[in-house]
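My structure is below; once you've seen it, I'll send some questions.
Just one protein chain is left out here, and the rest sit where they should.
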Amino acid sequence: MIGCGFMGRAHSNAYRKVGNFFDLEHECVLQAACARNKRNVTAFAAQWGYASVETDWRQLLARDDIDLVDICVPNDLHAVIATAAAKAGKMILCEKPLAMNGSQGRQMVAAVEKARVPNMVWYNYRRLPAVTLAKQLIDEGKLGRIFHYRAKFLQDWTISPELPQGGTGLWRLDVKAAGSGVTGDLLAHCIDTALWLNGRIEKVSAMTETFIKTRKHNLTGKLAKVGIDDACAFLARFGNGSLATFESTRYARGHKALYTFEINGEHASIFWDLHDLHRLQYFDHRDPSNVRGWRNIHVSDSDQPYLKHWWVPGLQIGYEHSFVHQVADFLKGLETGQPAGPTFRDALETQFVCDAVLKSAKTQKWEKVAK
Amino acid sequence: MIGCGFMGRAHSNAYRKVGNFFDLEHECVLQAACARNKRNVTAFAAQWGYASVETDWRQLLARDDIDLVDICVPNDLHAVIATAAAKAGKMILCEKPLAMNGSQGRQMVAAVEKARVPNMVWYNYRRLPAVTLAKQLIDEGKLGRIFHYRAKFLQDWTISPELPQGGTGLWRLDVKAAGSGVTGDLLAHCIDTALWLNGRIEKVSAMTETFIKTRKHNLTGKLAKVGIDDACAFLARFGNGSLATFESTRYARGHKALYTFEINGEHASIFWDLHDLHRLQYFDHRDPSNVRGWRNIHVSDSDQPYLKHWWVPGLQIGYEHSFVHQVADFLKGLETGQPAGPTFRDALETQFVCDAVLKSAKTQKWEKVAK
Amino acid sequence: MIGCGFMGRAHSNAYRKVGNFFDLEHECVLQAACARNKRNVTAFAAQWGYASVETDWRQLLARDDIDLVDICVPNDLHAVIATAAAKAGKMILCEKPLAMNGSQGRQMVAAVEKARVPNMVWYNYRRLPAVTLAKQLIDEGKLGRIFHYRAKFLQDWTISPELPQGGTGLWRLDVKAAGSGVTGDLLAHCIDTALWLNGRIEKVSAMTETFIKTRKHNLTGKLAKVGIDDACAFLARFGNGSLATFESTRYARGHKALYTFEINGEHASIFWDLHDLHRLQYFDHRDPSNVRGWRNIHVSDSDQPYLKHWWVPGLQIGYEHSFVHQVADFLKGLETGQPAGPTFRDALETQFVCDAVLKSAKTQKWEKVAK
Partner (left out) sequence: MIGCGFMGRAHSNAYRKVGNFFDLEHECVLQAACARNKRNVTAFAAQWGYASVETDWRQLLARDDIDLVDICVPNDLHAVIATAAAKAGKMILCEKPLAMNGSQGRQMVAAVEKARVPNMVWYNYRRLPAVTLAKQLIDEGKLGRIFHYRAKFLQDWTISPELPQGGTGLWRLDVKAAGSGVTGDLLAHCIDTALWLNGRIEKVSAMTETFIKTRKHNLTGKLAKVGIDDACAFLARFGNGSLATFESTRYARGHKALYTFEINGEHASIFWDLHDLHRLQYFDHRDPSNVRGWRNIHVSDSDQPYLKHWWVPGLQIGYEHSFVHQVADFLKGLETGQPAGPTFRDALETQFVCDAVLKSAKTQKWEKVAK
């Protein structure tokens, strides 16, 4: 484990729980936690039961008793660590977004594929049961031809101009560490899900905005220009002919982490909302006309994805379980030889869309998505 | 039209509109409005287009140009007016509840049946499209064996102890005018719907409460004991073996007129809510297990009850339309000879349940409902 | 009244009801209904109580006993009739959109302003109580600086390729009669509300799509190219610095007439949905932090817009009431000399936005909105 912040906790919890709830050949052994600050990483290791600590990730990669590294550090460090880890022959789980941009991502893909190491990116929302159920319904052809896709990810935590940028907990506001603002942080999630559910995005027209132009920088203590996008919206056309709108912001008062998507097909539609992540809304036009309505599905039954591993119908699971499922699927992939997605290669496509979005916001034109 | 209060307006609106939206043999002609206060009734008649006014309902009944009387006065006057109207051979539409109690109601039923005059009671909620759709689904057997019925009617407008009782607009708080509090006013609606949808109620166990013990009486200006029930809840057993809970109050902060009912059957369940009267919630266990959910039906399509007479799908109608539907059905009943319910006889059953409820609240025992 | 289709009914109902519920100096007298088909217009006049019929709108305009004309015909006839009516000195209420395009609209504005005739366009949604309440909250400054606006209007009634285009009831699919598809029909509503609530739109980037390329034309009986936009989405920047997404389609399975808008401000946010038009969602960040939440406001109280004219708290009104309110406000405007909006001039701005949207969809570029 490299990094001991929010994601470090979420992943550690997943490693510790997965064996209690899933029958798997492989067991997770928490060998080492790694972070620059010795005191922090020692406390983290103690709390989560890591057997040892490191303060330099190169040291960690040099160890023989480490089979897999989990990269939970700011975006600007993903590429260098992942490339080195691949060379060292470690399996790699990398936080999203894969990279700072597509060209960096391309190099990372090349590295893991050359080294033939199992790899995955933590686009965890795919593995919330309701989202996986949506995927199943689409794959079964329940929706028919797709006309529309719309996604948004709305937050409201950076509205105050007093909030500084940079440093622990706030590197997401620092463009040097994060690469971009909501595009790489939030829209990347929306794009990953969309590509998975609805296929390739061909082209986009985007706009971005930075509402608060300067913020104190935590590393320098001085007021500095804000380089990230506070908000981003884009139009898109998918390869299957459907139209899409995407939007993300951290200035939507009243929404903490409202990631929603909706898909409208010829026969049926689907809606999902992260604020009620255990529900899926489903409308089927083939229902008798006088009793047609959006079905509010409480996704907590044993015949719904992942749920036989948990409690009983009606009793919901939460956010953290998506990580447990991702670990379970990754380990199952090792067993079966069928790697679980999204691999680095899958995640590179999301990176290409992000690149096109940010480019379009600058050029004020429609931009094609690289392949 | 006898009475020119809230219900007088609601019914007048219905008489004026019904011909614009429904094709009917009979036309409503607003011949006369009647109320004690000359100035009020004159203004009312002017506003609604009544051709004449009366200040004594006996005068009205004596007129030859009146075919039908609509009784929209406080409950204590229903019996005397309805009985006289029946003797005068007038058709009668009477506000709910039918009477102050069952024995009074029995006399009224005898009067209209002896006189063979068409009659109906204004339990208007039956004719909201979503409620009528519920009735259709039940009659089609969609629910199977019924296990549970639960209804409540919650308001919050009498919480202030400063609110007086008695007189215009507040006679519902005066036990002499109203007969009872929430039982006759609100639960009567719940009971009428329940009998219509789920059949006879056999017995009940009830409790009532008067939270504010004394209020100023508007007619005397003096503080007087409050004689009505502010709240009433009861358990019930239906003839079909299902169990029920009913509750009503005017002390439920946050609810203006929250009338809801839910029916749980072997195969399907239904839920409805007056605050979103254009929706019906429907759960069908025969849906495939992974996509089962409560269907939120937006009842606004032309193949749903009454709606072909109104606008287009998605555009909702409101409260007042229930009265238009009731007039339309009454007039259609005159055409076909199949009287539309609830007739006085139907409404008498509701009266019997109210009687049993109020009695049980006093005796603290289960009480059987009279037949 | 020129035209006796869906909107002819909605407006006639409004004229008939307004006097029952609003105290106004002016009274609506239904002098004449006008439509090409004699049989249809005669039946329409009989049903709604029009005193006479005309089959040529020029005849109608020539009559001295007509003070006001209501234009409820397909969009391609608005300009010619309105211009003639202005010359004839009639007051004009015109269905939306004002015109086929901005230049036509400009001429119409010139005509009514030259003739100094009172005029208004039927963007009725402004006058649903919940929407008017939103306007009040914004005008009171409750939201603070506005960051985001998002609106969509989703329907699903044209998904079947069997549906023909053109002729009675289907002229909205015929580009010659309608001018455009969802842009002029549905987005025009969204734009009107947006301009009213959030001010001028500066520029847009749009995409449109026609999913079904050919449909039988009802007037020729032959398969013909579909010229309208089935779907349209656009990004926009408002003059106040806020960002927006707009979307409309008739291919969103499960939505009959789902017009929603949301506004995110610094301090508070608002959400509204036509499918539950009597509710307004309101989030106020100034609420104590542990009990902050979206407030689901049941807009049915007498201190909320228009509602003192109707029933009692908890009892909702519906779609048709927006037209009654518009007539009431128009008549009140005649009394006070303060014309009620949207006037032709107000509606012209919406037309300019529609023009820019349709142009952008063609040019694939951001387009500025004309002034």
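Every chain is named by a letter (A, B and C) in the order it is written, and numbering of its residues begins at 1.
The rule we apply is simple: contacts are C-beta pairs under 8 Å (C-beta built on N, C-alpha and C of every residue); 3 or more make two chains touch, one makes a residue touch a chain.
None of the values given here were measured: they were computed from a predicted structure.
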| item | value |
| --- | --- |
| Contact with the hidden chain (one of C:D56, C:D139 or C:D287) | C:D287 |
| Hidden partner chain, touching residue among B:E247, B:E320 or B:E349 | B:E247 |
| Selected residue (touches chain absent from view) among B:A43, B:I159 or B:A370 | B:I159 |
| Listed residues A:L170, A:I263, A:L277 or A:A361, member touching the removed chain | A:L277 |
| Hidden partner chain, touching residue among B:T83, B:S269 or B:Q316 | B:S269 |
| Residues in chain A touching the chain absent from view | 6, 10, 12-13, 16-17, 19-20, 47-48, 155, 157, 255-258, 274-279, 298, 300-301, 310-321 |
| Residues of chain B in contact with the chain not shown | 147-148, 150, 152, 154, 156, 159, 205-207, 209, 211, 231, 233-235, 237, 241, 243, 245, 247, 249, 251-255, 264-269, 283, 285, 294, 364-366 |
| Interface with the unshown chain - residue positions in chain C | 133, 136-137, 280-282, 284, 287, 289-298, 301, 303-304 |
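One rule holds in what follows: only the chains that are shown with their structure count from here on.
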| item | value |
| --- | --- |
| Turning angle required so that chain A lies on chain B, C-alpha fit (0 to 180°, nearest 5) | 180 |
| Chain nearest the global centroid, as defined over all protein CA atoms shown | C |
| Of all other chains, the one whose Cα centre sits farthest from chain B | A |
| Chain B and chain C, separation of their C-alpha mean positions in angstrom | 36 |
| Approximate Å spacing (C-alpha centroids) for the pair chain A, chain B | 54 |
| Centre-to-centre distance between chain C and chain A (centres being mean Cα positions), rounded to whole Å | 41 |
| Contacts with 2+ other chains: residues of chain C | 255 |
